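Before I ask anything, let me first share the structure, which is written out below as structure tokens.
Just one protein chain is left out here, and the rest sit where they should.
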Amino acid sequence: MTHVHIPPVRTLVFVWLALICFTGLTSAVSYLELGWGNIVVALLIAVTKASLVAWIFMGVRYVTTLTKLFVVAGLVWLAIMILLTASDYNTRNWDYRPAPWSSAKSVGGSH
Amino acid sequence: MLSSLRLLADIPLFPPAASAQASSIDGLYWFETWVSAIMTLLIFLAIVIFAFKYRREAHPRATQIEGSTKLELGWSIGPFLVMLIMFVWGAKIFFAAQQPPKDAMEVFVTGKQWMWKIQYPDGGREIDELHVPVGRPVKLTMASEDVIHSFSIPAFRVRHDVVPGHYDSLWFTATKPGRYHLFCTEYCGNQHASMMGWVDVLDQKEYAAWRSGAGAQGTLAEAGQRQFEQLGCSTCHLMDQQGRCPNLRGLYMKPVQLDDGRVVIADDAYLRESIIDPNAKIVFGYQPNIMPVFKGQISEEGVIQVIAYIKSLTPSTPASQQGSQQPPIVIAPQANGTMVPESFPSASKAARSSQPQQ
Amino acid sequence: MATLVANPPPTAPEEPVNYLNVEHTWKSWLFTTDHKRIAVLYILSITFMFFFGGAAAVAFRINLLTPQGIFAAETYNRLFSMHGIIMVFFFLVPSIPATLANFLIPIMVGAKDLAFPRVNLLSWYLYIIGAILAMYSVLRGGVDTGWTFYPPYSSTFSNSYVLSAAFGVFVAGFSSILTGLNFIVTVHKMRAPGMTWSRLPLFVWSNYATGLIQVLGTPVLAITLLLLAFERIAHIGIFDPAIGGDPILFQHLFWFYSHPAVYIMILPGMGVISEIIACFSRKRVFGYNFVAFSSMAIAVLSFVVWGHHMFVTGESVYATLAFSFLSFMVAVPSAIKVFNWTATMYKGSVSFDTPMLYAFGFIGLFTIGGLTGLYLAALGTDVATHGTYFIVAHFHYVMVGGMVMAFLGGMHYWWPKITGRMYSEAWSKFAALIVFIGFNLTFFPQFILGYLGMPRRYHAYPPEFQTLNVLSTAGASILGIGYIIPMIYLIYSLKYGAKAGPNPWGASGLEWQIPSPPTTFNFDVTPTVVEEAYNYGPVEEVIG
Partner (left out) sequence: MDASTLGMWTFLITEVLFFGGMFAAYAVYRNMYPQAFASTSVYMNVILGGTNTAVLICSSLTMALSVRAAQLSNRRHLMLFLVLTMIFGATFLVIKGFEYHDKWVEHLVPGFNFRYDEFPKYAHNAQILFFLYFCMTGMHALHMIVGLGLLSYLLVQAGRRMYSANYFAPVEMIGLYWHFVDVVWIFLFPLLYLIGHRR
């Protein structure tokens, strides 16, 4: 069997501390009014936390490239599902032609 | 024997092409059919020839061939190029089908288990029958009372799902007088198969004659007015002086400032939503919860009638009190994600530059 | 290959121990972890489901003999729904992966069993539980939503047994996930020394790709059906337009699985065809790398094309454009396969044994099925053909003309390996011919019907469509017979068939180097692989 990597307690506790801090941070930030910034910050923090858990607690750091590839594949497929579904919803209202009653140019773009 | 022969002779093999779109789709259809036929024939021929020529008796020892990257790339890229033609061609037809001409005649369709209810602007109403004049673009605005239906006229090669919760639309120009099938092609329950009807394409004269017979009960807008009064809308929306609700005169297709800062166009979809669920979008300066929710109180047909009535309301006074209340109208995207069918021209996000006509 | 009559059953009591005769108790079957026994359990279960779904098909084809229909609308709707649900989720999805691949993959990679034998057994039990739930629906009166379960019909309006059917599909989905997971891990971890990726038989490649789709797609179906079930229970939910939900979102999530799922159904069949064509042309598959790579390309691309099921629903035109383009892309790897199989026969040494006949049938029908897919990928023609019999014909050409042909071909090819017996050559060739004729007669008229505009899922139709419908029903009865004949001679062969010997076809591949039927642990000694797949010489040198 391949060698086993045993993470030091220090690392684990440090990650735990970071996760707790991030939880406080994300709660605190949600009280600020940042408009679209809120969701961006919340997701960034969540991704950071999840990466910490995956990287250290779940030991992605120590696994083979193959496993890493699998993890990435899972996330890519999740992205495919969400992005392609969103591609429908976010472009449904796109005005791809001049409105029949005016000569104003089209206003496109998702939000 | 003879009768069975006659039966065979009577098999229809190709549908009539009775709209402008039908011929363009048929063009692509035949292109695809030729490509398919040639490809199928090539493969069949290759199989038959190889199987015969290299049968074990004639060719006991196979010659091992590793493959040929050149050949393989060839038969990956070659077909793909042909498919690109299909893609562009198909997309062109599809996009054209999304853009009803401005002068299209409007007809309203409501799908309901298990019938198609048709309403004409002049007040004529039919079930499972649609009369249209030849040579004139017709735009259908469609709603569903219950489940997903799909409105399809094979002879016109048109089809669009009718999804509950919003308006869908399609348009066509009939080119050949006649009587054609009209089908529901999205399974919608027990009597799905009886959601069949007829489209009658009449020449101009016949159409005029047919039309004069219809509309005895008054126009669609008049039916809408009756609804409007029966449901008690008129007490507020036409003569309100206390600022409880917006005035509807001249509202149709005008930008509306909402209380959350968005600006939307008062199109069919907006009007429908404001009837069914008035609290969904509150006009700036008004309070929610004043207007009763009409969901379940009014059918989709009724909504169509009321919208037709609202369309018919012309501004009564040049400058009502609302006019001064409204903030300047800006060009802004419709910043909500509400479901507005993209094929619906009035659902445009583009707001016009500020020239309130009130 | 002798006929039945020529070879009376040798009454040999000294038959060597194999996986079939090692134990005979019920327990030894129901609690087995031997992948071969589980495969046999699967063969029995999916065959039962196949004939059940097939009976429903024959019944509603009879209904369509007359324009008014013979049955009540309700009966018809329940028949076609059960046909769809059973055939898709309980036959096509597990058809080759759970049977032939379950049997063969460990042997082909040189392993004693799959990576997780107990999980493999669990997956069979999940399949059975799912099937029981679905059958419960049938016994209580059936489900009438079609296999697609579109809300709001399924969530609010249908009065049939939607919940148990949906839950059955949900459970069977996990069976499929576990099978795929097992294959992926087995191919990665259990290959014998020397069995490099480029030496894997193409059947393994295609099932590996299938496994990826199963693992990545099926959970989305599971959660979607669960959300639908909650919506049906609570009478409100996220697909309900009454609260601002969008029924089309269900279709997005449903097709995110169900489009790749058609590749779950066809990819393993493609793998079977690669094996058969190579064996009966005595030739290495033309362009091994391209064929292997195309399986993987299909697995990936299949996930980005689902929107083509929704071109006329009100999906955004921009999304529509992208999905149309991507749909054409996914046609390329399938085309590569067809060309490469054909090229494999070039300068081969072709024989016409029954499996090869099915392979010919597969290539022909799959070609037609694939090409008619182009009509549906192109936006313009999709509008005209969507929701009509054109679609029905198209996917039956792929699913039945493709997958069922491949399944039968594979069964005939590996039957001697699985059972140790040969079947009647004459009867099997006859059956293959009947299936081919019956199939085309059933489904070709449906292309014409479709473009004429006949909508699918109609229990009654305008009278001018009758002739084509009668032809189709006539074909269906021939097809039905074509499926029953193999049942009979294959069962007959179990007792009276000639002993097959380890390698009746003179085929290459590890599975042919072990006895027929194999022993419980496949190999006495883990084999070491030193040569490429499909290392074929002339047939006389190999047959032993």
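For clarity, chains are labelled A, B and C in written order, and residue numbers in each chain start from 1.
Keep this in mind: contacts are C-beta pairs under 8 Å (C-beta built on N, C-alpha and C of every residue); 3 or more make two chains touch, one makes a residue touch a chain.
Here the structure is a predicted model, which is why all the values come from computation and not from measurement.
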{"item": "Visible chains that the absent chain touches, using the contact criterion stated earlier", "value": "A, B, C"}
{"item": "Touching residue (missing chain; options C:Gly84, C:Gly237, C:Pro333 or C:Pro527)", "value": "C:Gly237"}
{"item": "On chain A, residues whose C-beta touches the chain left out of the figure", "value": "1-2, 4, 6-7, 9, 12-13, 15-16, 19-20, 23-24, 26-27, 30-33, 38, 42-43, 45-46, 49-50, 53-54, 56-58, 63-64, 66-67, 70-71, 73-75, 77-78, 81-82, 85-86, 89-90, 111"}
{"item": "Sites on chain C contacted by the missing partner chain, in the whole complex", "value": "115-116, 119, 177, 181-182, 184-186, 188-190, 215-220, 222-224, 226-227, 230-231, 233-238, 242-246, 249, 252-253, 256"}
{"item": "Interface residues of chain B (partner: the chain not displayed)", "value": "260, 277, 279-280, 282, 288-289, 336-339"}
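Operating definition for what follows: only the chains that are shown with their structure count from here on.
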{"item": "Approximate Å spacing (C-alpha centroids) for the pair chain A, chain C", "value": "37"}
{"item": "Touching two or more other chains - residue numbers and ranges from chain C", "value": "248, 314, 316-317"}
{"item": "Chain A: positions in contact with at least two other chains", "value": "89-92, 94, 96"}
{"item": "Residues on chain C engaged by chain A in the complex (per definition of touch)", "value": "188, 216, 220, 248-249, 252-253, 256, 303-304, 306-307, 310, 314-319, 322-323"}
{"item": "Of chain B, residues touching chain C in the complex", "value": "7-8, 10-15, 24-25, 28-29, 32, 35-36, 39-40, 43-44, 46-47, 50-51, 54-56, 59-69, 71-72, 75-76, 79-80, 83-84, 86-87, 89-95, 97-98, 113, 146-148, 150, 152, 154-155, 157-161, 163-166, 168, 181, 183-194, 196, 280, 295, 338-339, 341-343"}
{"item": "Of all residues in chain C, those that touch chain B in their complex", "value": "69, 73-74, 77, 144-146, 150, 152-153, 156-158, 241-242, 244-248, 281-284, 286-290, 311-314, 316-317, 320-321, 324-325, 328-329, 331-332, 335-336, 338-340, 342-343, 345-352, 360, 363-364, 367-368, 371-372, 374-375, 377-384, 386-388, 448, 451-453, 455-462, 464-465, 467-468, 536, 538-539"}
